[in-house]
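Removed: one protein chain of the complex. Kept in place: all other protein chains.
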Amino acid sequence: MLGDIPRERAEFLARDYSRGFIRHCGFRAQTVKRGFFQSHVVISDHHRQQDGFVHAGVMATMADHTAGYAAFTTVSDDFQILTIEFKINFLRPAYGDALSCRATVIREGNKIIISESEVFDLRGNEEKLAAKALVTLMAVHRDELNSKGYSTRSQ
Amino acid sequence: MLGDIPRERAEFLARDYSRGFIRHCGFRAQTVKRGFFQSHVVISDHHRQQDGFVHAGVMATMADHTAGYAAFTTVSDDFQILTIEFKINFLRPAYGDALSCRATVIREGNKIIISESEVFDLRGNEEKLAAKALVTLMAVHRDELNSKGYSTRSQ
Amino acid sequence: MLGDIPRERAEFLARDYSRGFIRHCGFRAQTVKRGFFQSHVVISDHHRQQDGFVHAGVMATMADHTAGYAAFTTVSDDFQILTIEFKINFLRPAYGDALSCRATVIREGNKIIISESEVFDLRGNEEKLAAKALVTLMAVHRDELNSKGYSTRSQ
Partner (left out) sequence: MLGDIPRERAEFLARDYSRGFIRHCGFRAQTVKRGFFQSHVVISDHHRQQDGFVHAGVMATMADHTAGYAAFTTVSDDFQILTIEFKINFLRPAYGDALSCRATVIREGNKIIISESEVFDLRGNEEKLAAKALVTLMAVHRDELNSKGYSTRSQ
């Protein structure tokens, strides 16, 4: 399932990754392959929670968004990706200098796509798996999305 | 399970709610009762994703954090709350002016606490349920957290 | 969202509920309304696990299947329902004489449907919420299912 995609498409997805909330969070794309997407963020104080650890919401957002872009690599460019749901387990607190997220499509589909995301806490020279997510996504044709006629999320 | 908590504790939790990443996201506490927490955010461009909808990560962060503070209302003030995991379903896209999140503890415990969060999209005078989450939390004594000896998330 | 469906359809779904693995588990339909389904099982030794409690798998199966039949009440009779995924929290051990499951559709759709299931442990005259699930389902037209051309689960 892993492999190359056209360079132009990869560059577009890498740029497109960091918009709106994701830019606000400081996440950046790092590696783009067919069925795979890797992202990165340098941790600042505004990523932390009350105990000084990276907030669960930062890891959840990164896991969701990176999973979505992994799904984008498997569909043609007239499809948008929406998250139907996800579940994330936090395995250990993240307190390092940066996070890395690697998302892999584990089930392709022309409608429903399933990705898996792993969030790593980067601590100097080592990385520790901090969170793991299973993400269910839906590919929606751009026309359908614009017409508000799309089935899952209308109204 | 719902009911009053001391006013001082409620005010502390309401203030404490908006720190680090949550302040960065602009979420604010609104209502605090025993076993219940409600929060609110006015939506700006930096909360949106590539299609103009509120980013799933915004709703997930709000659902997680508000669930955690609902759990805080059920434990004494020497306990911290950590998220073990959560799952969230996105029911329809949110595109309104603000979000409201209501979290309710559905299972109290002196170790494991389960909360449920509902995120509503506020569109003028109406609100629509946009997302629903089930959140598993853990109460950890502050001493245990500081000693790094706590069981779930050490290392 | 709740309401009546044709009596014939309700009776068909009630009968259809208990086939294959579900009959093997002894689950029976109890109440059928539009967007709602309730089921019941009398607990025997073969529903328990090593500690004498009802097995988590019994509650998960009941939560999933009943959620699916709640979804069936919202689509026409030429659609089948498949489970895309579910998540279930076990709130307390079940050790009573019977279980009751109530599933409610919280998001209708002509493709993706979201249901919520609550499993109650019946202990003499009282019932206790033992588990709660969020279930993502997909409506697939019978022709599409038979042709193996359906998108999510082919191959």
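Order of writing sets the chain letters: A, B and C. Residues in each chain are counted from 1.
Just so it is clear, contacts are C-beta pairs under 8 Å (C-beta built on N, C-alpha and C of every residue); 3 or more make two chains touch, one makes a residue touch a chain.
Computed from a prediction, not measured in an experiment: that's the story for all the values here.
Peer 1: Where does the absent chain touch, in terms of which shown chains it meets?
Peer 2: Checking the complete complex, the chain left out touches A, B, C.
Peer 1: Thinking of the whole complex, not just what is shown, which of C:V32, C:A60 or C:V75 touches the missing chain?
Peer 2: Of the candidates C:V32, C:A60 or C:V75, C:A60 is in touch with the missing chain.
Peer 1: Kindly note down the residues of chain A that lie in touch with the hidden chain.
Peer 2: Listed in rising order, the touching residues are 87, 89, 91-92, 106-107, 114, 116, 129, 132, 134, 136.
Peer 1: For chain B, which positions touch the chain that isn't shown here?
Peer 2: 84-85, 87, 107, 109-112, 134, 136, 138, 151-152, 154
Peer 1: For chain C, which residues touch the unseen chain?
Peer 2: Considering the whole complex, chain C reaches the absent chain at 16, 19-25, 45-51, 55-58, 60-62, 64-65, 80, 82-93, 128, 145, 152-155.
What we mean here is this: only the chains that are shown with their structure count from here on.
Peer 1: Over half of interface residue numbers shared between chain B and chain C means same, under half means different, so which is it?
Peer 2: same
Peer 1: So the centre of each chain is just the mean of its C-alpha atoms; given that, what is the distance between chain A and chain B in Å?
Peer 2: Here chain A and chain B have centroids separated by 21 Å.
Peer 1: Hey, how far is the Cα centre of chain A from the one of chain C, in Å?
Peer 2: Each chain's C-alpha centroid was found; their separation is 31 Å.
Peer 1: Listing for chain A: what residues touch at least two other chains?
Peer 2: As it turns out, chain A has residues touching two or more other chains at 84-85, 87, 152, 154.
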